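The other protein chains are all here in position, but one chain of the complex has been omitted.
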Amino acid sequence: MSFGDYMLFIIGAILVNNILLAKFLGNCPFLGVSRRMDTATGMSMAVIFVLTMAGMITWLVQYYILVPLDIEYLQTIAFILVIAALVQLVEIVMAKSLPALYRALGIFLPLITTNCAVLGVAIINIQAEYDFFDTLLFSFSSAVGYSLALILFAGIRERFAMARIPKVFQGTAIGLVTAGFMALAFSGFAGLVGH
Amino acid sequence: MSLQKEFTKGLWEIVPPFRLVLGLCPTLAVTTSAENGMGMGMATTFVLVFSNLLVSLLRKFIPSNVRIAAYIVIIASFVVIVELMMQAYTFPLYRALGIFIPLIVVNCIILGRAEAFAGKRGPLESIADGLGVGIGYTISLTVLGAFREILGSGTLWGLKVFWSGFEPFTFMVRAPGAFVALGVMLALINFISLKLEERKRRAVS
Partner (left out) sequence: MREIIRMVLVLTVICAASGFSLALVRGFTKAPIDYSRLKFVKEPAVKAVLAGYQNDPIKDRLVIPVGKDKKGKPMNLIVFPAKKGGKTFAVAFEASGAGYHGDIGVMVGLDPAQKKLTGISIVSHTETPGLGARIVEPKFTGAFKGKPTDKQLAVGDISALSGATMSTKGVVAAVNNARSLFDKYRDKMLQ
(Lines give C-alpha, C1' and ligand atoms only; values in the text may rest on other atoms or scores of the structure.)
Protein backbone atom coordinates (compact mmCIF):
# COMPACT_ATOMS: atom_id res chain seq x y z
CA MET A 1 0.00 0.00 0.00
CA SER A 2 1.17 3.51 -0.74
CA PHE A 3 1.06 6.40 1.70
CA GLY A 4 -2.22 7.58 0.20
CA ASP A 5 -3.76 4.15 0.68
CA TYR A 6 -2.77 4.21 4.33
CA MET A 7 -4.35 7.62 4.79
CA LEU A 8 -7.58 6.36 3.24
CA PHE A 9 -7.42 3.28 5.44
CA ILE A 10 -7.06 5.40 8.58
CA ILE A 11 -9.73 7.91 7.62
CA GLY A 12 -12.03 5.05 6.66
CA ALA A 13 -11.62 3.40 10.05
CA ILE A 14 -12.07 6.64 12.00
CA LEU A 15 -14.89 8.33 10.13
CA VAL A 16 -16.57 6.21 7.50
CA ASN A 17 -16.71 2.81 9.15
CA ASN A 18 -16.77 4.21 12.66
CA ILE A 19 -16.92 1.15 14.89
CA LEU A 20 -19.49 2.72 17.15
CA LEU A 21 -21.86 4.41 14.75
CA ALA A 22 -21.55 2.21 11.67
CA LYS A 23 -20.56 -1.17 13.09
CA PHE A 24 -22.38 -0.96 16.43
CA LEU A 25 -19.51 -2.11 18.59
CA GLY A 26 -19.18 -0.89 22.16
CA ASN A 27 -22.58 0.66 22.61
CA CYS A 28 -23.14 -0.19 26.27
CA PRO A 29 -20.34 2.01 27.62
CA PHE A 30 -21.18 4.52 24.88
CA LEU A 31 -24.54 5.19 26.49
CA GLY A 32 -23.32 4.45 30.00
CA VAL A 33 -20.40 6.83 30.42
CA SER A 34 -21.38 9.61 28.05
CA ARG A 35 -23.42 11.61 30.52
CA ARG A 36 -20.42 13.69 31.51
CA MET A 37 -17.51 14.95 29.48
CA ASP A 38 -14.73 13.97 31.91
CA THR A 39 -15.84 10.35 32.22
CA ALA A 40 -16.19 10.16 28.44
CA THR A 41 -12.63 11.41 27.99
CA GLY A 42 -11.29 8.95 30.57
CA MET A 43 -13.07 6.05 28.94
CA SER A 44 -11.80 7.12 25.50
CA MET A 45 -8.18 7.11 26.60
CA ALA A 46 -8.57 3.71 28.27
CA VAL A 47 -10.19 2.30 25.12
CA ILE A 48 -7.46 3.62 22.81
CA PHE A 49 -4.79 2.07 24.99
CA VAL A 50 -6.38 -1.33 25.59
CA LEU A 51 -7.81 -1.74 22.10
CA THR A 52 -4.48 -1.13 20.39
CA MET A 53 -2.65 -3.50 22.74
CA ALA A 54 -5.38 -6.15 22.51
CA GLY A 55 -5.43 -5.94 18.72
CA MET A 56 -1.72 -6.69 18.51
CA ILE A 57 -1.67 -9.43 21.14
CA THR A 58 -4.70 -11.28 19.78
CA TRP A 59 -3.12 -11.15 16.32
CA LEU A 60 -0.01 -12.83 17.70
CA VAL A 61 -2.13 -15.38 19.58
CA GLN A 62 -4.06 -16.21 16.43
CA TYR A 63 -1.07 -16.71 14.12
CA TYR A 64 1.48 -18.11 16.56
CA ILE A 65 -0.72 -20.29 18.79
CA LEU A 66 -4.15 -21.03 17.36
CA VAL A 67 -3.23 -21.57 13.70
CA PRO A 68 -0.15 -23.78 14.29
CA LEU A 69 -2.11 -25.92 16.76
CA ASP A 70 -5.08 -26.05 14.38
CA ILE A 71 -7.54 -24.91 17.05
CA GLU A 72 -8.94 -21.80 15.37
CA TYR A 73 -12.39 -22.77 16.57
CA LEU A 74 -11.30 -21.74 20.08
CA GLN A 75 -10.69 -18.18 18.85
CA THR A 76 -13.55 -16.62 20.81
CA ILE A 77 -12.59 -18.15 24.14
CA ALA A 78 -8.86 -17.51 23.64
CA PHE A 79 -9.36 -13.86 22.68
CA ILE A 80 -11.67 -13.02 25.55
CA LEU A 81 -9.28 -14.58 28.04
CA VAL A 82 -6.36 -12.68 26.55
CA ILE A 83 -8.31 -9.43 26.74
CA ALA A 84 -9.43 -10.08 30.31
CA ALA A 85 -5.89 -10.94 31.39
CA LEU A 86 -4.48 -7.93 29.55
CA VAL A 87 -6.90 -5.55 31.22
CA GLN A 88 -6.04 -7.02 34.62
CA LEU A 89 -2.33 -6.71 33.90
CA VAL A 90 -2.64 -3.13 32.69
CA GLU A 91 -4.56 -2.32 35.84
CA ILE A 92 -1.85 -3.76 38.11
CA VAL A 93 1.06 -2.23 36.22
CA MET A 94 -0.63 1.14 35.97
CA ALA A 95 -1.50 1.22 39.67
CA LYS A 96 2.14 0.54 40.58
CA SER A 97 4.03 2.66 38.08
CA LEU A 98 1.67 5.38 36.88
CA PRO A 99 -0.56 6.19 39.85
CA ALA A 100 -1.71 9.51 38.37
CA LEU A 101 -2.92 7.85 35.18
CA TYR A 102 -4.43 5.03 37.21
CA ARG A 103 -6.48 7.46 39.25
CA ALA A 104 -7.82 8.95 36.03
CA LEU A 105 -8.50 5.75 34.08
CA GLY A 106 -8.59 3.03 36.74
CA ILE A 107 -12.35 2.86 37.17
CA PHE A 108 -12.88 2.39 33.44
CA LEU A 109 -10.49 -0.49 33.01
CA PRO A 110 -12.71 -3.30 34.36
CA LEU A 111 -15.54 -2.08 32.12
CA ILE A 112 -13.38 -2.56 29.06
CA THR A 113 -13.24 -6.36 29.26
CA THR A 114 -16.91 -6.45 28.35
CA ASN A 115 -16.67 -3.65 25.80
CA CYS A 116 -17.44 -5.50 22.62
CA ALA A 117 -15.43 -3.00 20.59
CA VAL A 118 -12.24 -4.63 21.86
CA LEU A 119 -13.16 -8.22 21.04
CA GLY A 120 -14.95 -7.06 17.90
CA VAL A 121 -11.93 -5.28 16.45
CA ALA A 122 -9.69 -8.23 17.39
CA ILE A 123 -11.96 -10.56 15.39
CA ILE A 124 -12.27 -8.14 12.47
CA ASN A 125 -8.47 -7.98 12.24
CA ILE A 126 -8.37 -11.73 11.73
CA GLN A 127 -11.38 -11.94 9.42
CA ALA A 128 -10.02 -9.22 7.16
CA GLU A 129 -6.69 -11.07 7.06
CA TYR A 130 -4.72 -7.99 8.03
CA ASP A 131 -0.98 -8.34 8.53
CA PHE A 132 0.59 -7.18 11.78
CA PHE A 133 1.12 -3.58 10.73
CA ASP A 134 -2.42 -3.24 9.32
CA THR A 135 -3.72 -4.70 12.56
CA LEU A 136 -1.88 -2.12 14.60
CA LEU A 137 -3.10 0.67 12.34
CA PHE A 138 -6.68 -0.56 12.20
CA SER A 139 -6.95 -1.14 15.95
CA PHE A 140 -5.54 2.28 16.74
CA SER A 141 -7.65 4.19 14.22
CA SER A 142 -10.79 2.33 15.21
CA ALA A 143 -10.18 3.27 18.82
CA VAL A 144 -9.61 6.90 17.82
CA GLY A 145 -12.89 6.81 15.89
CA TYR A 146 -14.62 5.38 18.94
CA SER A 147 -13.23 8.12 21.15
CA LEU A 148 -14.20 10.81 18.69
CA ALA A 149 -17.81 9.61 18.62
CA LEU A 150 -17.90 9.16 22.39
CA ILE A 151 -16.53 12.61 23.18
CA LEU A 152 -18.72 14.40 20.63
CA PHE A 153 -21.72 12.54 21.98
CA ALA A 154 -20.90 13.47 25.58
CA GLY A 155 -20.72 17.09 24.47
CA ILE A 156 -24.21 16.88 23.03
CA ARG A 157 -25.52 14.98 26.01
CA GLU A 158 -24.34 17.55 28.54
CA ARG A 159 -26.70 19.97 26.87
CA PHE A 160 -29.71 17.75 27.48
CA ALA A 161 -29.83 19.17 31.00
CA MET A 162 -30.99 22.44 29.51
CA ALA A 163 -33.35 21.01 26.93
CA ARG A 164 -37.03 20.29 27.48
CA ILE A 165 -37.37 16.63 26.61
CA PRO A 166 -40.73 14.82 26.60
CA LYS A 167 -40.99 12.63 29.67
CA VAL A 168 -41.13 9.33 27.80
CA PHE A 169 -37.96 10.16 25.88
CA GLN A 170 -35.87 11.10 28.90
CA GLY A 171 -32.72 9.13 29.61
CA THR A 172 -31.59 6.47 27.20
CA ALA A 173 -34.33 6.96 24.59
CA ILE A 174 -33.29 10.47 23.61
CA GLY A 175 -29.65 9.33 23.76
CA LEU A 176 -30.35 6.66 21.17
CA VAL A 177 -32.21 9.01 18.85
CA THR A 178 -29.35 11.51 19.13
CA ALA A 179 -26.84 8.77 18.36
CA GLY A 180 -28.93 7.95 15.31
CA PHE A 181 -28.57 11.48 13.99
CA MET A 182 -24.86 11.41 14.72
CA ALA A 183 -24.61 8.19 12.76
CA LEU A 184 -26.46 9.88 9.93
CA ALA A 185 -23.94 12.73 9.98
CA PHE A 186 -21.03 10.29 10.03
CA SER A 187 -22.45 8.33 7.11
CA GLY A 188 -21.96 11.52 5.11
CA PHE A 189 -18.22 10.92 5.40
CA ALA A 190 -18.59 8.00 3.01
CA GLY A 191 -18.23 10.59 0.25
CA LEU A 192 -14.67 11.27 1.43
CA VAL A 193 -13.40 7.86 0.43
CA GLY A 194 -15.63 7.23 -2.56
CA HIS A 195 -15.80 4.16 -4.69
CA MET B 1 -40.07 -16.30 45.17
CA SER B 2 -41.76 -18.77 42.89
CA LEU B 3 -40.14 -20.08 39.71
CA GLN B 4 -42.95 -18.61 37.68
CA LYS B 5 -42.22 -15.16 39.00
CA GLU B 6 -38.52 -15.51 38.18
CA PHE B 7 -39.52 -16.42 34.65
CA THR B 8 -42.12 -13.74 34.00
CA LYS B 9 -40.05 -10.85 35.34
CA GLY B 10 -37.78 -11.25 32.31
CA LEU B 11 -40.71 -10.68 29.99
CA TRP B 12 -41.70 -7.26 31.26
CA GLU B 13 -40.27 -5.99 34.55
CA ILE B 14 -36.62 -6.22 33.50
CA VAL B 15 -37.03 -7.02 29.80
CA PRO B 16 -33.74 -6.38 27.99
CA PRO B 17 -32.70 -4.24 26.22
CA PHE B 18 -35.44 -1.82 27.31
CA ARG B 19 -35.63 -2.08 31.09
CA LEU B 20 -32.23 -3.66 31.54
CA VAL B 21 -30.35 -1.40 29.15
CA LEU B 22 -27.73 -4.02 28.25
CA GLY B 23 -26.80 -5.97 25.15
CA LEU B 24 -27.30 -3.02 22.86
CA CYS B 25 -24.68 -3.82 20.23
CA PRO B 26 -26.35 -6.94 18.83
CA THR B 27 -29.73 -5.28 19.32
CA LEU B 28 -28.72 -2.48 16.99
CA ALA B 29 -26.62 -4.47 14.57
CA VAL B 30 -28.59 -7.55 13.66
CA THR B 31 -32.19 -6.35 13.77
CA THR B 32 -32.33 -5.52 10.07
CA SER B 33 -34.95 -8.25 9.73
CA ALA B 34 -37.26 -10.14 12.05
CA GLU B 35 -35.57 -13.42 11.23
CA ASN B 36 -32.09 -12.18 12.13
CA GLY B 37 -33.38 -10.63 15.33
CA MET B 38 -35.03 -13.87 16.37
CA GLY B 39 -31.96 -15.95 15.52
CA MET B 40 -29.74 -13.70 17.59
CA GLY B 41 -32.21 -13.78 20.47
CA MET B 42 -32.35 -17.58 20.43
CA ALA B 43 -28.59 -17.96 20.32
CA THR B 44 -28.28 -15.58 23.27
CA THR B 45 -31.02 -17.41 25.18
CA PHE B 46 -29.21 -20.72 24.72
CA VAL B 47 -25.98 -19.32 26.13
CA LEU B 48 -27.81 -17.49 28.91
CA VAL B 49 -29.76 -20.52 30.15
CA PHE B 50 -26.80 -22.88 30.17
CA SER B 51 -24.32 -20.42 31.64
CA ASN B 52 -26.85 -19.54 34.35
CA LEU B 53 -27.31 -23.21 35.14
CA LEU B 54 -23.61 -23.95 35.32
CA VAL B 55 -22.74 -20.83 37.28
CA SER B 56 -25.46 -21.70 39.75
CA LEU B 57 -24.30 -25.30 40.11
CA LEU B 58 -20.68 -24.27 40.61
CA ARG B 59 -21.36 -21.23 42.79
CA LYS B 60 -20.17 -22.95 45.97
CA PHE B 61 -16.89 -24.09 44.41
CA ILE B 62 -15.80 -20.90 42.70
CA PRO B 63 -13.77 -18.62 45.00
CA SER B 64 -15.28 -15.16 44.87
CA ASN B 65 -12.16 -13.30 43.74
CA VAL B 66 -11.82 -15.30 40.54
CA ARG B 67 -15.52 -15.64 39.87
CA ILE B 68 -15.62 -13.22 36.94
CA ALA B 69 -12.83 -15.08 35.18
CA ALA B 70 -14.61 -18.37 35.80
CA TYR B 71 -17.92 -16.96 34.52
CA ILE B 72 -16.20 -15.70 31.38
CA VAL B 73 -14.72 -19.13 30.65
CA ILE B 74 -18.11 -20.78 31.15
CA ILE B 75 -19.92 -18.25 28.96
CA ALA B 76 -17.24 -18.34 26.26
CA SER B 77 -17.45 -22.14 26.10
CA PHE B 78 -21.17 -22.03 25.42
CA VAL B 79 -20.65 -19.32 22.85
CA VAL B 80 -18.16 -21.52 21.00
CA ILE B 81 -20.68 -24.37 21.12
CA VAL B 82 -23.34 -22.08 19.61
CA GLU B 83 -20.86 -20.93 16.95
CA LEU B 84 -20.07 -24.50 15.94
CA MET B 85 -23.70 -25.64 15.96
CA MET B 86 -24.86 -22.67 13.90
CA GLN B 87 -22.11 -23.18 11.36
CA ALA B 88 -23.10 -26.80 11.05
CA TYR B 89 -26.87 -26.51 10.88
CA THR B 90 -27.96 -22.93 10.16
CA PHE B 91 -25.14 -21.61 8.02
CA PRO B 92 -27.01 -18.76 6.25
CA LEU B 93 -28.10 -17.35 9.62
CA TYR B 94 -24.54 -17.74 10.92
CA ARG B 95 -23.30 -15.70 7.99
CA ALA B 96 -26.00 -13.06 8.41
CA LEU B 97 -25.19 -12.54 12.09
CA GLY B 98 -21.45 -12.70 11.44
CA ILE B 99 -19.19 -11.23 14.08
CA PHE B 100 -22.06 -10.80 16.54
CA ILE B 101 -22.16 -14.53 17.30
CA PRO B 102 -18.71 -14.58 18.94
CA LEU B 103 -19.58 -11.26 20.53
CA ILE B 104 -22.35 -12.90 22.58
CA VAL B 105 -19.47 -13.54 24.95
CA VAL B 106 -19.30 -9.86 25.88
CA ASN B 107 -23.05 -9.35 25.89
CA CYS B 108 -23.43 -7.75 29.30
CA ILE B 109 -26.84 -9.36 29.81
CA ILE B 110 -25.25 -12.78 30.27
CA LEU B 111 -22.42 -11.77 32.57
CA GLY B 112 -24.90 -9.50 34.33
CA ARG B 113 -27.33 -12.34 35.06
CA ALA B 114 -24.51 -14.62 36.18
CA GLU B 115 -23.24 -11.99 38.59
CA ALA B 116 -26.56 -10.62 39.80
CA PHE B 117 -28.62 -13.79 39.91
CA ALA B 118 -27.16 -17.20 39.11
CA GLY B 119 -24.11 -16.75 41.34
CA LYS B 120 -26.43 -16.50 44.35
CA ARG B 121 -29.41 -18.70 43.58
CA GLY B 122 -30.28 -22.33 43.02
CA PRO B 123 -30.12 -24.03 39.63
CA LEU B 124 -33.87 -24.22 38.98
CA GLU B 125 -34.45 -20.55 39.74
CA SER B 126 -31.43 -19.68 37.60
CA ILE B 127 -32.80 -21.59 34.63
CA ALA B 128 -36.16 -19.86 35.04
CA ASP B 129 -34.42 -16.50 35.21
CA GLY B 130 -32.27 -17.25 32.17
CA LEU B 131 -35.23 -18.46 30.15
CA GLY B 132 -37.35 -15.46 31.09
CA VAL B 133 -34.70 -12.86 30.32
CA GLY B 134 -33.65 -14.74 27.18
CA ILE B 135 -37.16 -15.02 25.81
CA GLY B 136 -37.84 -11.40 26.69
CA TYR B 137 -34.71 -10.42 24.77
CA THR B 138 -35.69 -12.63 21.83
CA ILE B 139 -39.15 -11.05 21.65
CA SER B 140 -37.67 -7.55 21.82
CA LEU B 141 -35.20 -8.30 19.04
CA THR B 142 -37.86 -9.93 16.86
CA VAL B 143 -40.28 -7.03 17.28
CA LEU B 144 -37.55 -4.48 16.60
CA GLY B 145 -36.38 -6.51 13.60
CA ALA B 146 -39.93 -6.76 12.26
CA PHE B 147 -40.45 -3.02 12.72
CA ARG B 148 -37.25 -2.17 10.82
CA GLU B 149 -37.83 -4.81 8.14
CA ILE B 150 -41.40 -3.66 7.41
CA LEU B 151 -40.42 -0.01 7.07
CA GLY B 152 -36.94 -0.49 5.65
CA SER B 153 -37.44 -3.25 3.11
CA GLY B 154 -41.22 -3.43 2.89
CA THR B 155 -41.21 -7.10 3.82
CA LEU B 156 -41.81 -9.30 6.86
CA TRP B 157 -40.08 -12.65 7.14
CA GLY B 158 -39.07 -12.11 3.52
CA LEU B 159 -42.70 -11.72 2.38
CA LYS B 160 -43.96 -8.50 0.83
CA VAL B 161 -46.37 -6.60 3.05
CA PHE B 162 -46.96 -3.48 0.99
CA TRP B 163 -48.49 -2.72 -2.38
CA SER B 164 -46.10 -2.98 -5.31
CA GLY B 165 -45.45 0.75 -5.72
CA PHE B 166 -44.30 1.16 -2.11
CA GLU B 167 -40.92 2.80 -1.80
CA PRO B 168 -39.12 1.25 1.23
CA PHE B 169 -37.78 3.66 3.78
CA THR B 170 -34.18 2.36 3.55
CA PHE B 171 -33.06 4.67 6.36
CA MET B 172 -34.52 2.10 8.78
CA VAL B 173 -32.28 -0.79 7.77
CA ARG B 174 -29.16 1.37 7.69
CA ALA B 175 -27.05 2.16 10.75
CA PRO B 176 -28.64 5.49 11.80
CA GLY B 177 -32.12 3.98 11.57
CA ALA B 178 -31.14 1.34 14.11
CA PHE B 179 -30.47 3.92 16.80
CA VAL B 180 -33.60 5.91 16.03
CA ALA B 181 -35.84 2.82 15.89
CA LEU B 182 -34.54 1.55 19.23
CA GLY B 183 -34.90 5.01 20.78
CA VAL B 184 -38.49 5.32 19.61
CA MET B 185 -39.35 1.83 20.84
CA LEU B 186 -37.81 2.58 24.22
CA ALA B 187 -39.92 5.74 24.45
CA LEU B 188 -42.98 3.66 23.53
CA ILE B 189 -42.26 1.20 26.33
CA ASN B 190 -41.78 4.10 28.75
CA PHE B 191 -45.10 5.50 27.61
CA ILE B 192 -46.94 2.21 28.16
CA SER B 193 -45.51 1.67 31.61
CA LEU B 194 -46.27 5.26 32.57
CA LYS B 195 -49.90 4.75 31.56
CA LEU B 196 -50.05 1.44 33.44
CA GLU B 197 -48.70 3.07 36.58
CA GLU B 198 -51.17 5.90 36.28
CA ARG B 199 -54.04 3.47 35.97
CA LYS B 200 -52.81 1.53 38.98
CA ARG B 201 -52.54 4.68 41.03
CA ARG B 202 -56.02 5.73 40.02
CA ALA B 203 -57.40 2.31 40.93
CA VAL B 204 -55.86 2.59 44.40
CA SER B 205 -57.12 6.07 45.17
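In order of appearance the chains are A and B, and numbering begins at 1 in each one.
FYI, a residue touches a chain if its C-beta (ideal position, glycine included) is under 8 Å from a C-beta of that chain, and two chains touch if they have at least 3 such contacts.
Since the structure is predicted, the reported quantities are computational estimates derived from the model, not experimental observations.
Chemist: Using the touch definition from the top, which of B:Leu3, B:Ala69 or B:Ile139 touches the missing chain?
Modeler: B:Ala69
Chemist: Taking the full complex into account, find the residue in A:Val33, A:Ile48, A:Ile77 or A:Ala122 that is in contact with the omitted chain.
Modeler: A:Ile77
Chemist: Which parts of chain A are in contact with the chain that was left out?
Modeler: On the chain A side, contact with the omitted chain comes from 73-74, 77, 195.
Chemist: Where does chain B touch the missing chain, residue by residue?
Modeler: Residues touching the hidden chain, for chain B, are 58, 61-63, 65-66, 69-70, 73-74, 76-77, 80-81, 84-85, 87-89, 91-92, 95.
What we mean here is this: only the chains that are shown with their structure count from here on.
Chemist: Express in whole angstrom the distance between the two chain centres, defined as the mean CA positions of chain A and chain B.
Modeler: The mean C-alpha positions of chain A and chain B differ by 22 Å.
Chemist: Please output the residues of chain B touching chain A within their complex, sorted ascending.
Modeler: On the chain B side, the touching residues are 21-26, 28-29, 68-69, 72-73, 76-77, 79-80, 83-84, 99, 102-103, 105-108, 111, 174-180, 182-184, 186-188, 190-191, 194.
Chemist: Taking the touch rule as given, give the residues of chain A at its contact with chain B in the complex, in rising order.
Modeler: Residue positions touching the partner: 21-28, 31, 73-77, 79-81, 84, 113-116, 118-120, 123-124, 127, 166-170, 172-177, 179-181, 183-184, 187.
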